[in-house]
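Note that one protein chain of the assembly has been removed; the remaining protein chains are unaltered in position.
Residue numbering begins at 1 within each chain, and the chains themselves are lettered A and B in the order written.
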Amino acid sequence: MSPWFEKQRHLIDFTLASLARRKGRHLGLLVVFALLVFALASAMLFAHALRHEAQQILDGAPEIVLQKLVAGRHDLIPPGTIERISGMRGVQQVHGRLWGYYYDPVVKANYTFLVPPDNSIQPGTLVIGPALARQRGLAPGTGISLRSYSGALYSFAIAAVLPQASELASADLLLVSEADFRAFFSYPADHYTDIALSVANPAEVRNIANKLAKLLPDSRPILREEIQRTYASIFDWREGIMLALLSAAILAFAILAWDKASGLSADEKREIGILKAIGWETGDIIKMKFWEGALISLIAFLVGFIAAYVHVFHFGAPLFEPVLKGWSVLYPRFVLTPVIDGLQVATLFFFTVFPFLAATLVPIWRAAVTDPDAVMRT
Amino acid sequence: MTLRPSTVAIVVVSTLAAAFVGCFIDAHFIVERTALDLAQTQTLATRLGLADLALFTEARYTRHPVQADLHSAFQDHPLALEHFPSGSLLPPHYEPLVRETTTPD
Partner (left out) sequence: MLATLDYHRSRLASGVTVARSASRPSGLGAARRPDCTVGASMIELRDVKKAFNQGQHNEYWALSGITLNLEAKRVTALRGPSGSGKTTLLTLIGCLARPTSGRVSLHGRDISGLPERFLTEIRRQTFGFVFQQFNLIRGMSALENVMLPAFPTGRAHRELVERADALLERLRLTHRRDARAEWLSGGEQQRVAIARALINDPEVLIADEPTANLDTALAKEFMAILEGFGAEGRTVILTSHDPLVVESAAVHRVIDMRDGLLVEQ
């Protein structure tokens, strides 16, 4: 082993032996520090994975959704609109979507009725989302009766349940045929809820949206890009709230760490004096303290991060789920795909390890430059 | 001969560092394993033209937060951070949007 390495090991030996003298206090500090990193890392990992998941799924969303507004409020698309748009240059596909909400008083949950664009559902049957199937105890082959808003009772056979893996996007869906949809909701013929457009050239999306706004001044185009950004914002915002709640904890820890690190006790000052007198340089003492701060903060960071990873991706983040995801009766069950943002981890590292190191080193600097003969004079 | 504290420290830190790296490796494997599920969800979303996650099903006006609806509390700003924009602390991240490029008459 090189003398440099051996020297660092000696300094670590010393700093650990001196930490061990106040074992309870330093272990407590380590635990609190690790808990803080754990909380911050859990929030970050969870929000990032959720954001990533949303982006991935929403990549399949229509490039433009066109809604009609009447007096600034959402309205049905009247007949003829789709034909007017279809001829536009750059527009690849236009189709009128049919979807709506249904409140089920049995489980007090909202369902989303949707007619698939390919209208592949047999009349009289439903394909349902997994959360809904779970909540109502439905399986393929069983049936369900729903009372429509007009008061009539409709019975459907369950043709299939959507795959569990897609639950994040499909938890509460009821896929229904167009005929059933129009009958169930007394939907006016040839009217649609909104229009989905696909665009041949992605770079043209904004131009086409502009043209649409000019062509149909009473409409409102929503871009996929905006949808994805909104979701990112929602999770950013929830993560922000989480971090804001935690900021009190961060401050409390900062005070604790500062107090622990900066309030050099008379004993510690005396020890520094002794070390200097027996031949330690100022630099050696600072290095020794550096190892103290580095070891505590590095171990706390690693323990906190690893615990957060396991908590979020292997146990489903039970501690933070309500804050980060929200709640509802039909809550989708899903396992987040672990996608870790290296930059976020690096940021967390810098904002936890470095302030602690600084808090350890700054006060020692002042104490370490005392004259070595101070020990002899007292 | 008793164990040196630095030996303990080196062992602890390297074990933790290995576990830290392990997290990333584990994540990589899970992503690979679940790639099929994701593809399935994406296909479904594309087929049905889903524009929203089914996360906020508690009320009609929250089910599709990005799409204006008859019952939406807040219909216009697609970057709404909250159902009531005045409830959020910061204004939404702003980029000129298509419909706002139309100059007023």
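As a working rule, contacts are C-beta pairs under 8 Å (C-beta built on N, C-alpha and C of every residue); 3 or more make two chains touch, one makes a residue touch a chain.
Note that the coordinates shown come from a computational prediction; the quantities given were computed from them, not determined experimentally.
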Option touching the unshown chain, where A:Asp190, A:Glu204 or A:Glu271 are the choices: A:Glu271
Can you say which of A:Gln55, A:Asn119, A:Asn210 or A:Thr282 touches the chain missing from this structure? A:Thr282
To test your reading of the contact rule: which positions on chain A touch the chain that is missing from view? 1-7, 9-11, 13-14, 17-18, 20-21, 267, 271, 274-284, 371-373, 375-377
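By our rule, only the chains that are shown with their structure count from here on.
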Can you check how far apart chain A and chain B are, centre to centre, with Cα atoms defining each centre and the answer in Å? 4
Chain B residues touching chain A - in the complex, by the definition given at the top: 4-6, 8-9, 12-13, 16-17, 19-20, 23-24, 26-27, 30-31, 34, 36-38, 40-60, 63, 65-70, 72, 75, 78-82, 88, 92-93, 97-99, 101-102
Within the complex, chain B is touched by chain A residues 9-10, 12-13, 16-17, 20, 54, 56-62, 65, 67, 69, 72-75, 97, 101, 103, 109-110, 112, 114, 116-118, 129, 131, 162-163, 165-173, 175, 194, 196, 206, 209-210, 213-214, 220-224, 226-227, 229-231, 233-234, 237, 295, 298-299, 302-303, 305-306, 309, 313, 325-332, 335, 337-340
